[in-house]
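The other protein chains are all here in position, but one chain of the complex has been omitted.
We call the chains A, B and C, going by the order they appear; numbering starts again at 1 in every chain.
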Amino acid sequence: MADTQRPTGAKGSAKQKGESAKALRGYYEQMVLVREFELRASEMYARAKVGGYCHLNLGEEATVVGLMAALKATDYLFMGYRDHGYALMRGLGAGPVMAELFGKATGVVGGYGGSMHMFDLERRTMGGYGIVGGQIPPATGAAFAINYRSKAGKSADAVMCILGDGTTNIGAFHESLNLAGLWKLPIVYVITNNRLGMGTPVELSTAEPDLYKRGSSYRIPGTRVDGHDPVVVRDAALAALEQARVERQPVILELMMYRLKGHSVVDPARYRSKEDTEEAQANDPVPAFRNKLVKSKVLDEKAADAIHDAAEKIVNEAVEFADSSPDPEISEMFKRVYATQVPNMPDRFPGDPVVVMS
Amino acid sequence: MADTQRPTGAKGSAKQKGESAKALRGYYEQMVLVREFELRASEMYARAKVGGYCHLNLGEEATVVGLMAALKATDYLFMGYRDHGYALMRGLGAGPVMAELFGKATGVVGGYGGSMHMFDLERRTMGGYGIVGGQIPPATGAAFAINYRSKAGKSADAVMCILGDGTTNIGAFHESLNLAGLWKLPIVYVITNNRLGMGTPVELSTAEPDLYKRGSSYRIPGTRVDGHDPVVVRDAALAALEQARVERQPVILELMMYRLKGHSVVDPARYRSKEDTEEAQANDPVPAFRNKLVKSKVLDEKAADAIHDAAEKIVNEAVEFADSSPDPEISEMFKRVYATQVPNMPDRFPGDPVVVMS
Amino acid sequence: MTEMTYRQALNETLRAELKRDENVYLIGEEIGVFEGSYKITAGLLKEFGPKRVVDTPISEEGFTGVAIGSAMLGLRPVVEIMTINFSLIAIDQIVNHAAKIRTMFGGEVSVPIVIRTPGGGGQQLAATHSQNLEVWYAHIPGLKVVAPSNPADAKALLTAAIRDDDPVLFLENLGLYNLKGDVPDGEQVGEIGTAAIAKEGTDITVVSYSRGVVTALEVAKEFAEKGVSVEVVDLRSLRPLDRNTICESVRKTSRAVIFEDDLLSYGIGAEISATIGEGAFDWLDAPVRRVAGAEVPLPYAKPLERAAMPDAADLTKVINETLAASAFKGDQNV
Partner (left out) sequence: MTEMTYRQALNETLRAELKRDENVYLIGEEIGVFEGSYKITAGLLKEFGPKRVVDTPISEEGFTGVAIGSAMLGLRPVVEIMTINFSLIAIDQIVNHAAKIRTMFGGEVSVPIVIRTPGGGGQQLAATHSQNLEVWYAHIPGLKVVAPSNPADAKALLTAAIRDDDPVLFLENLGLYNLKGDVPDGEQVGEIGTAAIAKEGTDITVVSYSRGVVTALEVAKEFAEKGVSVEVVDLRSLRPLDRNTICESVRKTSRAVIFEDDLLSYGIGAEISATIGEGAFDWLDAPVRRVAGAEVPLPYAKPLERAAMPDAADLTKVINETLAASAFKGDQNV
């Protein structure tokens, strides 16, 4: 691992004291749920129950849990395509999320989006996006809307936009940072630095590998913390969100982690060195957090195993739910495209006549 | 004027000593030529001899002259649409440049481009571009080609890319900086900061109004100097080009100036405050440099007037040349579109039959 | 009824909608202090302030995306992209996001955004500033595309677009802004998705849209004097496309010519011609001809620009050829 990629700022071990055992146990339960869900998703993909692209949060569990612990239900969340775990933490439900992967009518968006496009308007979970960087301008626009409608303050809404390390090289990121900085928008840009964009290491994709510094051309402050500890991540996110809410100061938060598996479920990641893969495995946040909690007596092995079993049960039920759910109605397809119906809508299946006149 | 917009770095007065009178006189002659040419261009526009958009270098003369004094004939130049003066300094000729404005066959690109698109492959003047920021990736690509073919060194080629302050907010600028920084390309990004993009002041277009710092997200160094003195500009440009040639280090060079007139010849600039306009006029580089040279005895008033007369003569001849030149041949139009002819070229005028079969 | 220019119709409609709905705001480059490159937004910053009339940096992708995100939260942005040529920089946000967000998220959210942008050549702005790319947007599901040809439709369709819950690309044209016409007073909500018969006729149908309709009507008038009755169909809406109105007209006249400002191959006229071929096949007396731009990046020099752009003379020639091809005898129709 390149030196530039070593976490700075708060380290995991530090912050634990003062945390209630209940909270810590809760975080662990959530991390395990994400882990179990993702492993099952990849199994279901292998069984052809899931199609298209499927990007997993394996290695990102502590970050997912910590960020979502900091984000209020009234805040807005925009994501990339690596979005399953976030959707679970935002309460979209293991069943509906799995059903979306299965492309079923009971999926979070009725089977229209699949893995990359988890969305729930009520829960202010504004979607996973597949175009790299595509979510960043709309996320910035959500912050614009908050500004448009309401005053800054501790209880003000804010936006969190999740993006990957490789995504910091696309123009939309920079235009958005400039607008957010210029207009003082309440948004936190979270960079999940898993050190790789597909097969490309950060050092080979950016001229400034300290990604938390990439706001410096826009006077946007940034911090980098270890993404392997949910408490550290949560606290960093809380501080960033506070700045956004109260000062209307956009902030960059970089979280350091590893991608445990390939870019997507179909990528064997042969391009990764043995050392790199071993280093990633050695830093697996789930066993690490488990051991930490066991050492600090928050959990004993039995309780920890019970947590795994509980998660497995939830995932089993999610799979059953998805499997037994109906396919979306083909007849409804055109209804999803436009919100306002007007004359001469092009609702036509392949091979239908183009002109139909009385 | 906002404080952020005050020039830092080398000031005009400093550097004059050690300059040969001949060189200084030469710079003044060039500045006057640009000034006279632009005033005449705008007059010709008023007389409908020139059409389309027409953006002038008025207020930018010292910068144009200083930059082009630093740039070797073997270096490559990419520009925005405010390109007349640069074209003159690169030796494209007052006649052919004026003829291009007139849309004549004798124009630098045969009347196909007009004001925004001065170009001369032999003179490595790679064009003026009308899409804001559009020239930046290709300019970066020219630097890529230099890298591809040749070694770094004092005598290596380099690229200079001219862009405006407002242009620093477009994504293409940022993607290009990242690529240039990552790949160590020999290019100098020159920001002509005339404080306005059309009607928008720098403070309202960017979150980092110190534009020379906009490379900081890419570890690209920048300097800002006064754009009103050709010697200061030349020396700053020489230093920047040297870094590009020898270290393959991309550099940002910000030059501070005022736009003396509207954005284009048709813009009355009513949105500008009286103070702003007066400040701009007070900083007109042409009389300022004249006075400096007269004070320092490089010129006397008579010689200075002679320089104006000589420039006027050149411009008069350019207008005559343009006026008496033929229009481009309509029959040749399609020949300019493709370099390699293939079957079924769509060479058709409006109203021609679409399918012609024997 | 009040006579006003296309520009005034747009300006007054924007003012009325800003007054009507707090959620409506304008965003784009130079629309405030500068009052718009083409002065469509003149006076609006002064009247509504910087919250409702937002000047942006030169960041088409960024501010278009900002508008999209704000629309997902219920605001109703009217974006001005200075000319359609610059929309290419924002096109990923328009086509991969605004147009797809609703379907991709199962119909749970809508993106009520209007993108106003002028196209068109003829001002010697050269290759990169003279395009008509509306056909690209007209191809995209999830978008609606309107292209009014006169001040009254400009008012009615802009009002409808702002109140529509889907993303609407509102096509203007540099050559139309000074066009005068009578505009009905008071609120006018037009219908997106229907064409209009701009002039009734019996001998031949000319189909056009936006600026092309102005030329088509001039030419129709000249033919009327020669005893040829030309019907002019103004598409108004490019997406959805009102195929039935087009085909009904051609079934009546049995001849059709398309007049379009854009380029011929794969242009708007191709779809119109294909539609007529499918919907009026048995009625056609002659091949459907297209009068469109020459396929070159538009040159700067006036003689070249003029030669490359379709005009009244070209349309007249092709109408005559089409009448001849169908052995049309003027007197039969007198």
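Operating definition for what follows: a contact is a pair of C-beta atoms (placed from the backbone, for glycine too) under 8 Å apart; a residue touches a chain by one contact, two chains touch by 3 or more.
Note that the coordinates shown come from a computational prediction; the quantities given were computed from them, not determined experimentally.
Note on the chain not shown: across the whole complex it touches A, B, C. Interface note for the absent chain: among B:113, B:230 or B:262, the touching residue is B:113. Of the listed positions B:282, B:303 or B:345, the one in contact with the omitted chain in the full complex is B:345. Although one chain is not displayed, its contacts with chain B can still be listed: residues 76, 78, 107-113, 117, 119-121, 126-127, 129, 131, 134, 136-146, 148, 171-172, 175-176, 178-179, 182, 335-340, 342-346, 353-355, 357. Of the residues in chain A, those that touch the hidden partner chain are 51-53, 103-104, 111-114, 116-117, 129-134, 166-167, 169-172, 197-200, 204-206, 271, 327-328, 330, 333-334, 336-337, 346-351, 353-354. Listed by residue number, the positions of chain C touching the unshown chain are 85, 88-89, 91-92, 95-96, 99-100, 103-104, 126-128, 135-136, 138-139, 141-142, 239, 241, 263, 265-271, 273-274, 276-278, 281, 284, 286-290, 295-297, 299.
Quick note on the criterion: only the chains that are shown with their structure count from here on.
Separation between the centroids of chain A and chain B, computed from CA atoms only, is 45 Å.
Chain A and chain C, compared by their mean Cα positions, are separated by 40 Å.
Multi-chain contact residues, meaning those touching two or more other chains, occur in chain A at positions 171-172, 175, 178, 182. Contact with two or more other chains is made by residues 57, 59, 61-62 of chain C.
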